[in-house]
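Sharing a structure, written as structure tokens. Questions coming.
A single protein chain has been omitted; all remaining protein chains appear in their positions.
A, B and C are the chain letters, set down in written order, and residue numbers restart from 1 in every chain.
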Amino acid sequence: MAVEKKLAGYLCTGCGIGERLDTSQLVNIATREGKFPSVKQHAMLCSPEGVKLIQDDIDAGEATHLMIAGCSRRSKVEAFSFRNVAISRANLREGVIWARPDTPENTETTQEMADDYIRMACAEVKFMTVPTPSGEQELNKNILVVGGGVTGMTAALETAAAGYPVHLVCDEDVLGGVWKDLYKRVPFRAAASDVPNGRDVDLPGPEDPGIADMIERVLANERITVHLNAKLSKTSGAPGRFSADIDRSSGPTVTENFGAIVQASDFKPYDANRLPEFGYGKTPDVLTNFELERLAKAANGGPLKRPSDGKVVESVAFIQCAGQRSDKEGHLPYCSGFCCTESIKQAMYFREQNPDCDTTILFDDLRTPGAAGEDFYRCGQQAMVTFTKGQASAVVQNGKGLKVQFKDLILNEDTEMDCDLVVLATGQVPNNGPDPYAQLAVDEAESEEEKEAARQKLAVAPPSILNLDYRQGTDLPQLKHGFLDSHFICFPYETRRTGIYAAGPVRRPMDMKQAMEDAVGAAMKAIQAAESAAQGAAVHPRVGDLSYPSFRKEGCTQCKRCTVECPFGAINEDEQRYPVFNESRCRRCGTCMGACPVRVISFENYSIDSVNQQIKAVDIPDEFSEKPRILCLACENDAYPALDMAAQAGIETTPFVRVVPVRCLGSVSLSWITDSLNSGYDGIVLMGCRRDEDYQCHFVRGSAIAAERLSKVGDTLTQLNLEPERVVVHEVAITDLARAPRLLNEMAEMIGKIGMSPFKF
Amino acid sequence: MGDLNTAMIEKYRNRFLKEVEANVEEGEWVKMCMQCGVCSGSCPLGKFWEHPPQEIFMMIRAGKRDEVLSSESVWMCTSCYNCIVRCPRELPITHIMHGLAHYAKRLGLVPKNQPTAKFAQMFWDNLMVKGRVNELKLGLNLYFMNGIGDGVKVALKNQKIGLGMLKSKRMNPLEAVGGHAVKDLKGFHAVLKKAQELEDKRLADHGA
Amino acid sequence: MTAVVATNETILVVGGGISGMTAALEAAETGKRVVLVEKRPYLGGRVTQLYKYFPKLCFPTCGLEINQRRAKMNPNLTILTLAEVTGLTGSEGDYTATVKLSPRYVNERCTACGDCGTAVEAEFDDDYNYGLGKRKGAYLPYRMAHPARYVLDPAIIGTPDADKAKAACKYDAIDLEMREETVEFRCGAVIWATGWKPYDAAKIQPYGYDRIANVITSVEFERLADPNGPTGGKLVRPSDGREAKKVAFIQCAGSRDRNHLLHCSRICCMASLKQATYVADAFADDAEINIYYIDLRAIDRFEDFYNKVRANQNIKFIKSKPASIVADKDGNPIVHGVDTEGYNRFAEPHDLVVLAIGMEPAVDKDAFPVSIVINREGFIEASPENGGVFAAGCASDALDVNRSAQHATGAALRAIQVVNRVARAEV
Partner (left out) sequence: MAKRQYSFYPGCSSQKGASSSNYLISVQTMCEELEVQLNEIPDWNCCAASIGYAGGGELPRLTLSARNLALSEQHNPGQDVVATCAACWLSTREAQERLHEDQSLLAEANTALAEAGLKLTKEMPIKHMAEVLIEDIGYAELGAKVKRPLAGIKIAGYVGCQTNRPFGIAGESFENPKYLDQLVETLGGDSIPDYEKKVQCCGGALAFSEPEKSQEMVKGIIEAAYDHGADLIVTPCPVCQMNVEVYQDQINQTYGTQFKMPVVYYSTLMAVAYGRSAKDAALNGQVIPAKKLEAIAGK
């Protein structure tokens, strides 16, 4: 919208700003240098009176671009969030007066700091426009759920219950998935409040799995369309406008549009053939926990018989962690989390129908967490299930029966036990498609060897589940051991493909109850993503952000850096290999902007210019002034708050630094670095989030990508005959209150040693 | 009672936990142990045990029948109740230990010359005579429980104690003859005889 | 007088910890009106008192910064602090909530400049630091507190300190006339996210928490480790300020115990693994760490972290529930017990003992405002009988932060289902 820019400045003199700074000089700078027609001062700008002052100007059409000087952009957000105007905030409180000691000898440098922040804020806001939604989406309430198991069915039912239509795609001919063979399930509840804490009586025991009933409810629900024997052959688009081709063995492929997607493809049972030491495959009397469930279902409460000869089982051994919690080749390194309670339940099957049956569970750590879990452990003990802390080494044939060799860890002896049947508590293998970056590795490989290695990896990769028509691969990126994101403790549903949420054992191993709870959360996020897309608003972490990236086509060299580096695979390429941004897939981190070598990508309110102008606005004293200038580009999520709180804690920061918050270090354009060096900055400190495998970057790869780019900046410096140590990148956490300022102070000291930049005018 | 022992072996085969469950006082608690070891660490005589309670419970589950029943350990309990009040599963460990000891004795599996086993038996026999404990006789028996020779040594060793008790009128030589008793001795014996019969019957029912 | 605009399409969230915040934000960001009621003067609950999260060893304030920004920017969300739900009547789709608001004595004009804090003299035990430190009578609960407004301790009201505070404030933000008030408003669904409290360690008599200065709880240890905590992040022992290099962690302190809490509190194993790294990081090879456990419950993907910690030679794992702790003459707690793997007795002196304290649900099961299914341990069970009331996080079971946020996200949908039904009924 091409409304005329009306610049308006507001200076708060409260919280000591008035006392510590020469405010009339600040006003002069804004008006003379910043060309702001007016700068209004107020003793308490965040007060209702102050806010009204600003709002009145806006309402009067006197202000479309606001420069608010006072406290940090993190403070008084509620007061200063005015609608439909562009706002920049000069951080004079946390950024200047709180960060500097109140002593005469510091007055001058402190004032200079404030002057510059005014200049920067004035410059920034001029290059901002008010973001408006692209109008690309309309509300599409359809939700696609992939996976017909308990997780998928739960996601479908819960989504429908909220009034949203669902398409449920199930690759089998019946619903129920991997848990449909359950005879009974582990109780969902702990003992009721009226159960006395006595001799462990009346504890909840194994209960009906409720899956048949769930299938009925799904089939009967008019908001749910079920596609059996179906697969996704192509999924394209973005939140609010996903398009999925659903291949069905019965009938033609149907194409449906969706607002968002839930992937609930559950898990595959671990292949016990990898456990010859336990005699699996050698005798039918060694079963997995999954196979035993079928046996029990078939017996349906009757005596459980030994597969080999039909003898009623009088003794059974359960081997926990079979092929799990082990670094052996072909074993699962993790704990599948559900097997302890599962084995207790199955041992109780035997006890229930034959009180004389010896049931022994060989475990290392018995993992039955929570209230229901611990109750169920005692329930199993009450049923006289024997728990032995032991490590099984082998299962061998012994006449008609079996012999389990194990080390009893309590009695500290190698021993053995005879039994009719052995059950291996095997684990869950997540049922996911190929890791997109395995695929990308092939395309991106620089050497032939690399390419080959990548091909090998891809060759063993499972078939795709989503078949995403994305530049960055067909499926959701994987985190570890084949499980999907999220890697964030606080944000469990974060995935790196916007609007596609993972639920259940595809995220981490879990039991049925957890999978069902997880499905509800994923459904919540899917609904939210569809609603946000309709507003043209970003989802986590920049929730509600209406800005989105656009590019100057004429300037674009089709280099593909943006499409390759986008941490969320949001950007596709059109037939001429120009980027297609799919803004509802975009998380607004700006990594594409930082990637672009020709600076053609920008957001309405965050661009190469909006930052570059701040950098240029800073007054650079001459070489002999002994007043170096340090530019700090700080991640707004962690480093910037850390600096704010350091100031709040009274920790001193060098007066020579000028801090510019960035959405993510990934958005940092190398041009900012070179331009600032050319314009005479003496040092540059970049502060981003942790980027290793335990990354803290809220945009997943942004910080890592930035570090990669900047690893090459050293060459640029040497070309300019500048010392490489003038530019440094640090990982800074939000808790680094003492460290963050120290890093800036150290840069100042270092400049003191190596001298000022020669590039001053 | 060796035959009872064989009967029990017959009946329960290697299912020692079940045998304990059915025949040992409070034995039904053994299965609830989660092997945390708090009892073993709490026992004042712990360091003298070959097998502390929690280990005994594991041995029971592991079917180590003879090792448990013929173990000195089950006779190490001082009844201090530390284990009971600390057990996170509230197992009556003191009573289970007593129960195991008693059961071992019934099956005739007590190790030779187990002093506590002997003393505990003496104590019972002593009180059974007159319904009240005759400390003097009990003491004397105790001294001589390992034969005259031993007994004299112990007696001499404890002479000073005896004198001290005598002087403080806390030991009465006359107890050797007569001594305290319940008046209705006949009734007392009848009651206890009956109780023993019922007890034997209960065990026989399990043993059969 | 506080007025709360709400209808039977509004969602009430009780408790502003990580679960309540998550539920409230997810619902609000889906376009629902939400009222969030928090007992403390600030949001974030117990996670604000944690130094790091397991297994990533990342910092709670990091996610909190984002959640607070979400909260600041969302017009659908009304936050009431120092507020407690005292009554709830009605049924699914049409509840009326009564909320008691305790006076903060500081109004919205507060800029958190800190002048009042400097002005007052009285000091109090800092409950944010579990009493390990002191705070002023006018205080910001902690540096990142949201709302970023000071609080006056009720104890200074009517004392000269209160007037000092008022006089010191340039912004007329201190209102000594504030009184407790009660507000009533409608809501269609309720999310109960009242979280948990640490079990009273003094009740675990054999461990002598009430007698031995150098026996502390895991939540207290978390404050010690925090650079912004009472010791500036130094791991020192309470009795004499000496560095705690040899530290014992005792698992199931109050959990899995019929004398205390029957349930397994789930988080304690992982918390101790995490806290073991605090000691290992602080003292490198001088660190000696013993973890006494019954079952090490590093469930599912946590196994990776368990392995990482186990690889450290200075961290030992002993399968034992220690019998007792006694202090020697120098105040060193000596842990007595038996290593059950092969039966080895020990009497191990330490500089400090940390009790991995159990999680007690904060749900008041005897006085819950509406009829609801609560289990023996005091957690709320999901049930149709609960109508439009849904538990989130540790009100439902002993959960870690990740599972709490996960569970709370689901709870938000359950609440949305109710208010959407209401909305559909009304169109």
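Remarks
Everything that follows uses one rule, which is that contacts are C-beta pairs under 8 Å (C-beta built on N, C-alpha and C of every residue); 3 or more make two chains touch, one makes a residue touch a chain.
Every value quoted in this text rests on a predicted model; they were computed, and no experiment measured them.
Across the entire complex, contacts from the unshown chain go to B, C.
Here the missing chain is touched by one residue of C:57, C:73, C:326 or C:423, and it is C:326.
The set of chain C residues touching the chain not shown comprises 205-206, 208, 211, 324, 326. In the full complex, chain B touches the omitted chain through residues 25, 44-45, 48, 76, 78-82, 84-85, 94, 98-99, 101-102, 105-106, 115-121, 123-125, 127-128, 131-133, 135, 142, 157-158, 160-161, 164-165, 167-172, 174-175, 180, 182-184, 187-188, 190-196, 198-199, 202-203.
The rule is simple: only the chains that are shown with their structure count from here on.
Computed centre separation for the pair chain A/chain C is 24 angstrom, with centres defined by C-alpha atoms.
Centroid to centroid, with C-alpha atoms defining each point, chain B and chain C lie 50 Å apart. Shown for chain A are the residues in touch with two or more other chains, namely 366, 389, 410. Touching of two or more other chains is recorded for residues 34-35, 54-55, 89 of chain B. In the complex of the two chains, the chain A residues touching chain B come out as 200, 356, 358, 366, 377-378, 381-382, 384, 386-389, 408, 410-411, 415. Those residues of chain B that touch chain A in the complex are listed here as 15, 17-18, 21, 31-32, 34-35, 54-55, 58-59, 61-62, 64, 89.
By the touch rule above, chain C contacts chain B in their complex via residues 206, 252, 256-259, 294, 319-324, 336-340, 343, 345.
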